[in-house]
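All protein chains but one are shown at their positions in the complex.
Now for subunit A:
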Amino acid sequence: MRNGLSTFWDGRGFDLLLVGIPLAFLIAISGSALVYNVVMSFQEVGMFTLGSFVRPFAGLKNYAEVLSDPQTWPILGNTAIFVVGSLSGQFIVGFALALFFGLKFPGSTYLRGLFLVSWVMPGLVTGALWSWLLAGDFGVVNFFLRSLGIINENIFWRSDPAFALWSVVIANIWFGTSFNMILLSVGLASIPEDLYEAASLDGANVFQRFFTITLPMMRSTIGALLSLGLIFTLQQFDLFAALTDGGPNNASNVAQYWAWQLSFREYDFARGATVSVMMIIVVIAAALFYVRSTRHEVRG
């Protein structure tokens, strides 16, 4: 064992340095922000106390206020609809596409990969595109729906309270479907081919094979993907900013957008922090589930 400074370029110290600095950075920013969030949710934060760390202790007042606010429950309901709608749409369309592109043919990998552009584009651009596609009078989506005879009158997707939330759900499904498809394709590819062969010899049809082989073999992939999808859906912000701004009259507002509005539109940082803390608890619960589903793989 050598002592002193040389350990930092030729020993254990090297590893500690490599992992210690980034973790210290993460804890300094994300970790302390997390703690500060919780602290602020128990404080009275006004314009005058914004600059000082010592603020009046508010106890559970912020939480009581948020929970008794008439806006809260509709917004939480919207959040649930947004999550369930986006997740199921992304997953079902993504799974169907993954199954289709799993029928190997020339160019299938390349074409499948192209779908991922929806996932790497700036969220604001996706939002702008869908704002125009879903426009009321001149939107091309309304044109298609009218041509197909599904609707008779134009739907004002972004400004009609009955549709505003769904306009964001549609855009979010488009955004996330490709990611679901790619990850499901990986899961599909890892199922051994001979399982299917054995099942066909035993006389299983396509549906039986899907429900007795594909789905059970994909269980951990699907678990990981759904919790990852939940995490991503609760991070969605840009599409709300671009499409509806949470309106009209909160009809399309969700908790993660509302938390931001409370802080940066109404300058009510205490309530913004309170809503944030409540949502972070949900996200962390989903993350624990994700870690559990991928644990054997994470450990390698």
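As a convention for this text, a residue touches a chain if its C-beta (ideal position, glycine included) is under 8 Å from a C-beta of that chain, and two chains touch if they have at least 3 such contacts; residues count from 1.
Throughout what follows, contacts and distances are computed from a predicted model.
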Listed names "Maltose/maltodextrin transport system permease protein MalG", "DNA-binding protein", "Sigma-70-like protein" or "Sulfite reductase", with the criterion being the UniProt name of the chain not displayed
"Maltose/maltodextrin transport system permease protein MalG"
Decide which residue listed in A:62, A:172 or A:256 touches the omitted chain of the complex.
A:256
Quick one: say which of A:92, A:124, A:150 or A:206 touches the chain that got left out.
A:124
Determine and list the subunit A residues touching the chain excluded from the picture.
9-11, 14-15, 17-19, 21-23, 25-26, 29-34, 36-37, 40, 45, 50-53, 97, 100-101, 103, 105-118, 120-126, 128-133, 135, 137-138, 140, 143, 147, 174, 177-178, 182-183, 186-187, 221, 224-225, 228, 231, 234-235, 237-238, 241-242, 245, 256-257, 259-260, 263-264, 269, 272-273, 276, 279-280, 283-284, 286-287, 290-291, 294, 297-300
